[in-house]
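A protein chain is absent from this complex, but the other protein chains hold their places.
Up next, subunit A:
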Amino acid sequence: MVSVSAHTLTLVSPPDDVDTVHALLETVWADAAHVSPRDRFSFETALIELASNVLCHGNTGSGVTCALRLEVSAVSIDARLSDTGGTVVELLAASADPASDGAVDSREMPDALSESGRGIALIQALVDELEYTRDGDVNRWHIVRTLRS
């Protein structure tokens, strides 16, 4: 019987960056033998993309503070990230996303030789749920990957 394990992290950028998230995931995987390598690196890629977007493009000049909560159960991996960065419209515009209209549920890959704009579309391809809400001055992100094996 696999019990639910929860992990939390507060990121303050600068100086924290995505390597801080990688370090947390190392400790998460050490406690989650039932999660396959493919599920691990798929979820890790999605979460790092999300954290990169928030830490890099969400910084409108005064830094970004993020609260991350991860839950690993027998059937899924779930991450909730809230941040004090710019709105998702500002974030997508800053990341040169090809359709910066603020919608996060139907992103498409940019042209093959584009050097940016793939982050949100890549997250969508790797998780089963991607939700975004703006709550006052805070962005709330939620991603869930159902375990495949």
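Some notes on this structure:
We adopt the following convention: contacts are C-beta pairs under 8 Å (C-beta built on N, C-alpha and C of every residue); 3 or more make two chains touch, one makes a residue touch a chain; residues count from 1.
In the analysis below, contacts and distances are computed from a predicted model.
Per the UniProt record, the absent chain's protein name among "PqqD family protein", "Sugar ABC transporter permease", "Anti-sigma factor antagonist" or "ATP-dependent DNA helicase" is "Anti-sigma factor antagonist". Against the chain not shown here, subunit A presents residues 17-19, 22, 37-38, 41-42, 44-45, 48-49, 52, 55-56, 109, 112-116, 118-119, 121-122, 125-126.
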